[in-house]
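Complex shown without one protein chain; remaining protein chains in place.
Let's look at chain A:
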Amino acid sequence: MGPPLRLNQCRSRLGAPPSLPAVCGRVARNPGLQVGMAAFAATAGRLLGLRAAGTEGRLLRLRGAGLQRALLQPASATGDAAQRRQVAHFTFQPDPEPQEYGQTQKMNLFQAITSALDNSLAKDPTAVIFGEDVAFGGVFRCTVGLRDKYGKDRVFNTPLCEQGIVGFGIGIAVTGATAIAEIQFADYIFPAFDQIVNEAAKYRYRSGDLFNCGSLTIRAPWGCVGHGALYHSQSPEAFFAHCPGIKVVVPRSPFQAKGLLLSCIEDKNPCIFFEPKILYRAAVEQVPVEPYHIPLSQAEVIQEGSDVTLVAWGTQVHVMREVASMAQEKLGVSCEVIDLKTILPWDMDTVCKSVIKTGRLLISHEAPLTGGFASEISSTVQLYKRLLSFFLKSFWM
């Protein structure tokens, strides 16, 4: 354990923004994310500068919302520059082939989901899958072939009624059967919000553990995809984080998705599983064919580091990985990258331990900034550090 950190709670404003190069361009032409990187570089530089100057490690709460973008400088927007699209960028980084789960097959995200659902339906005779358009395979092809294999009474379409779908799923789960509901886009989950928060989350508690809807899992495509605009891009995990009684999970890759989805289905609490839609085809990995489980509420340290902790989930994890390697290369900053995986209940220990080690935390997510889940993480970490430093002080004295 390093020297005791004196916690200075001030959120430092990093002064005037660095001058940003006017860069714009399509993804293929400019994968360098120069502006975003310049911003990060400036931040990291200042962080290091502070450290070198001998000040105590400041816990800077920096939250970067959204995918990194190459942006135009407004003043210099020329006619043809205005025609070029400003698009976000990430590069999916596959994990190495897992050895411990048997034979693997190359799958993308939607195939991994199909595989997980296939395993569940095979193992659990009470499992049913339902939602809008799931019978032919789903709008993202996550349920292709399941209806033919398991029958139309186990994989069936519902009418266009999200509140009905979730309420209906709660009913199935309460009797003990396994219900896997699909909401076509996370943006449409709001009619079902009442059912999730007021019914699903509270069933066990209000019945004194007599009844529960733990065998309910709700799946929904989640997150930014580039052309989704208002209603096909939302990331509503923060709304659900405010509700004890449910679990909220976001995988970063096909291997993670299959394991996490199987854990959600087996878990005895109602779970919401958000699948990053931009990764459905873009993410390809070796995924075990047999069922396996990845534990919920356990964050993973993907890359060890010593200078700053980067926390993200879903698509942003790949952005953070790229950020970490660029920081290492260009600034010599060693980043520790953590994939949170489960938003609720989240793994406080891993994140806090990491921040104790590095002294700095940066959280990045797609959803809006205010009230986004990063605010919960950062305030908890600050509290943790404060308590920890209090105890340490008492110990040292």
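Simple rule for what comes next: contacts are C-beta pairs under 8 Å (C-beta built on N, C-alpha and C of every residue); 3 or more make two chains touch, one makes a residue touch a chain; residues count from 1.
By our rule, contacts and distances are computed from a predicted model.
UniProt records the chain missing from this view under the protein name "Pyruvate dehydrogenase E1 component subunit alpha", selected from "Pyruvate dehydrogenase E1 component subunit alpha", "Queuine tRNA-ribosyltransferase catalytic subunit 1", "AP-1 complex subunit gamma" or "Auxin-responsive protein".
Only one of A:219, A:232 or A:385 touches the chain withheld from this view, namely A:232.
When the omitted chain is restored, the residue from A:188, A:255 or A:346 that touches it is A:188. Considering A:95, A:133 or A:376, the position touching the chain not shown turns out to be A:133 (whole complex). Residue positions on chain A in contact with the hidden chain: 17-18, 20, 35-36, 39, 43, 62, 64-69, 71-72, 74, 77, 79, 82-83, 88, 132-133, 136, 157, 159-161, 163-164, 187-188, 191, 227-232, 369, in rising order.
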